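The complex appears here minus one protein chain, its other protein chains still in place.
Per-chain residue numbering starts at 1, and chain names A, B, C and D are given in the order in which the chains are listed.
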């Protein structure tokens, strides 16, 4: 959860922590203007020289954080501040916007649509005058539609430069949370049905899991919302006025996602109450069966015990109609008990009724 | 709940998502000034040209969002921003106010008085210099009284133009929540009575359902309140000073509705506690019956078992008064038990008493 | 709870809703300056003309809201805004302060000292240059001490005019909440005692009722506090500097009342926990009795059952000391069980001890 | 809790409510400058004349609020505002700072170190140009160390005048809360131990009591914190720059106390959960014993019952080894049951083990 790759306390700021399992960085470049498009994969760091002077918009996408030397070389090329590079490499950082002299850094957290286990990936976006530089933890992202729009020479994306490109990336990341949240909604609905049918304790475990995942999502979206707001409000030279309007839309999406997360959190809390009450009700039903059985048969068994005694002087034993009479008395007692419990509403029949009644109420 | 019709992540902003089940748009126009009223249904898009230059107040009401081409044509007529059109079509959006150069967009959420299942409908209101343009998801709305007031040439509505008309629509939408909230109040009262009489688990399901619906309403009203506040505070040229005063009244209604929602949420939480406690009390009652029955008869059965044994040397068996004496002992034991339980207050009689006492306390 | 007398959604603003059961309005006037006092009851609307030009302070008190024509006539006399009149008649409104050109409207909620069922009554106070105009829902109010102070020509009330009079009314309304809150305190104390003695489920019902009433009070006082604050802060020409200082005192009372309400809410929540735990403890006691009885006698009954069997070859049956020996074994088993349960602390004696010990702890 | 001595609603502001049980006021004066010290007890009101003109620092300490005339005389001497006097006498008021022309009033709440039952006493401190005037409800306070420092002619207290003296009083009052809070901490620790050993319901009562007392303390400290903050921030001519720095220290103490109160509140809430769970665990243990006993012996008793039947044609009864064989079967059943319950972990032995294991875990 908090397993931040952080250097030991007291280290020099800017110390990078490279995890052994990290993927080696792979660089992809898209360079375009309304007339021209150049796309290259597996670029070497040395080939990056001169990009800053190009009059085309460049998107340098670095996937993988596993090679300190290479990362430092890239940082040198783009004159990244040591603390900025630290924030890129020592993931996860809290989403935020940091403004430097020559570029703005936007730390975000991306979820993949098929994300099981909820380990969001950090995407760091640097926006410079004529470039966007992104760092991802692993290959695989939600940016393919944007690459397609660039290849198709979408009119706005061509015209508005790095400022719009960074918005498009941010927007794609945030929109990527919608399918995830919808899945939570479906899970909660499914759980609600299961609670009615068979309230086993693993239901609670699943609710607990959903709540934990919602916490994680909230911790991703909430600061992202703040970060977008910072981009909108602050007089950031990297963000054009047109893009600012699009960011407002992006901000609204964040707020809507937060709304959804909060709603699901409250719903899951409510489900927990419903679950606990269902369990309690079932326990009550078990108790009623036990009580009814015991209350009917214990007195009867006692009566049978009486006449099983071996006293010599028990005149009833010899009476002709004593046995059938006793049987009749037992039937009367049993029926009386059943009537008593029926009036209390403890008998299975009533339970069945109330269950079907419940069905009727829910599906009118 | 969150099923927003949103385009896949990374799409171009302004991409519209038309659901197949959406109703085809139908356009109605009301055009009026104090002297004149013109009302037309099923208007074609091409007939909208020239409306912007009219010196009458026009209300163009579009019901249904099922035809992308037609919506884009309307947007072109009124020069709507692509993001504004996206907000209109990709429902539901969070209620908000957006100011553009030539018009103000107000996204609201409307509930129908007979709304079962709580799926509010989005109404988007554009206020321009001489027109109000509304988009609804489906036909059917709460605006009939306003149409009537226009037909009756109500003095204020005639005089104050689009600014007042948009207020009237907003006010009708917000007032539409009152009957809904009243229904919640009645449901909660009914539930409280049912909890006393028969606390079945479907009561909890219903409370859970009410809480979910209240959450939905809160998520509708809260941002609506903010939106109205924005209209009041910001120096919006589309809103006249007179209308601003009416909006303050509208704002008060939002606050009052929020108050109501919060109150009902707290009450429903309290009901849940009362329910759980009632269930616990009933379980306790079941336990007491079981305990009383078992405690009285188990020792007696044991005694009977003793004298049912077949030992040869059991002198009591032959004693003349042994049997009646044993019966007497058994009666003494049973009575002693009953007295013990009565003093503990576990016997049915006491329960009945405390129930009636409870009635007395509640209905003095 | 929220049963606002509101007109159907979409109605013209300013539409009044007169409930049939409303009382017909009765007008009382007190007109005074340091030298003169004139008091009249059952005044006709036509007699109000000229009051505005009087150089005396006038208090026009309208009790009852049951006659639309009469209310509109009064509104015309004092040039009340249609929305102001709507707020007066369509009760309940949220307490608030609204400033108009010629007067300030202060909506408040009054409770009567002997208020059962917690239906506060709305009092609307208009403060003009030389008059105070109040509207009440019903006859009967907390203003008698103020009327007496006017009749006694109290020095401040004579000198400071309508501004001070409106403060005095407001202060009386707010001070009227103290006895109510004290009653809640007493009820909670009484409940705490009852929970110890006999935790019946109606205790929870009463706690639920108290919480609901506290919610209602909070919803009355909280906005009243804001309203008083508005009067203090805003540069309101109707409120003199001297009166502003008195209002600060009034504001402190509101804060203190809110404090009290919140405290009682937390205490009642705590009581609910104590109640639930008491019930659980009693259930545990029932269980222990059952377990002790069953655990002692079930094995003994089994033993008796063994020697009640009719096998031909059961040598023990013929042994001379078998019967007394078995009885001895049974006694040993029973005593062993009792010792075991006593050491576990499950026996009635210990329960009684712990109860008395509990008493001792509480009353040292 | 809220039993404010307040006059009936509608009374003239400034009305004093003297409780019969109030102590008659006793006046003590300390008058000092670096060279001189004069201390007098039981001073008469008339002797106060001229104090305001003295060039020494005067501390007039009034203990007891039981004589309206005397209090009004003192108020006249120091030109106290009627509302200020009301705040002094009609205790308890919310702690606050009020600034008047010639003095500043600081209402505070003092607890005595040995305060049982948590009835804090109101101390009202007026700071004028050359005097400090304090009113206490009862004799007995936490100011003795300050009196001693004056008698010892402590350098700062001599030099800084009334401004520093009022700080010293305030600081003593706030520091007086520390021992109280420490006692709460000890009580909570003691309770935690008792919950493990014997979770009786009076534990919950004590937790409830602690929570109530913490609420009371919070309601005392929270506004006191605000009051101190007001003294620091506002440009109050009665507070010198040097003293302002000391007040910052005093403010930090308030914040630390609030921290402590909140921590204890959360801890007590957690203890309640632990208690409820301990009770549930014990109940479970009772249930297990019952189930084990019943499940073992009920089937055996049934078997014995079978062979206690009197059918003529029961061949087993005559078999030579039937009885020992049946006994063997019974042993097998009993052992099977015991193995089954042992594997489920329901047997007493395991419970004892888990208890001791728990001990081991806690005390490593």
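Here, contacts are C-beta pairs under 8 Å (C-beta built on N, C-alpha and C of every residue); 3 or more make two chains touch, one makes a residue touch a chain.
Source: prediction; values computed, not measured.
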Inset, instruction - Consider the whole complex, including the chain that is not shown, and state which of D:34, D:140, D:237 or D:280 touches that chain. - result: D:280
Inset, instruction - Just name the one of A:50, A:69 or A:201 that touches the chain not displayed here. - result: A:201
Inset, instruction - With the missing chain put back, which residues of subunit A would touch it? List them for me. - result: 1-4, 6-13, 81, 83, 86-87, 93-94, 96, 98, 198, 200-202, 204-206, 208, 211-212, 215-216, 219, 272, 275-276, 279-280, 282-283, 286-287, 289-290, 293-294, 297-298, 300-301, 304-305, 307-310, 314, 316-323, 326
Legend entry - Positions on subunit D where the hidden chain makes contact: 113, 142-146, 149, 154, 156, 168, 171-173, 175-176, 178-179, 181-182, 185, 196, 245-246, 248-249, 252, 255-256, 259-260, 263-264, 266-267, 270-271, 273-274, 276-278, 280-281, 283-284, 287-288, 290-291, 294-295, 298-299, 301-302, 305-306, 308-314, 345-346, 354, 357-358, 361-362
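In the analysis below, only the chains that are shown with their structure count from here on.
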Legend entry - Labels of chains that are neighbours to subunit A and to subunit D: none
Legend entry - Chains contacting each of subunit B and subunit D, listed by label: C
Inset, instruction - Would you kindly state whether over half or under half of the residue numbers at the subunit B/subunit C interface are used by both copies, giving same or different? - result: different
Inset, instruction - Please report how far subunit C has to rotate so that its Cα atoms sit on those of subunit D, a copy of the same sequence, as a value between 0 and 180° in steps of 5. - result: 70
Inset, instruction - Compute the distance, rounded to whole Å, between the mean C-alpha positions of subunit A and subunit C. - result: 41
Inset, instruction - Can you tell me which residues of subunit A touch two or more of the remaining chains? - result: 308
Legend entry - Category of the chain touch graph - line, ring, star, complete, other: line
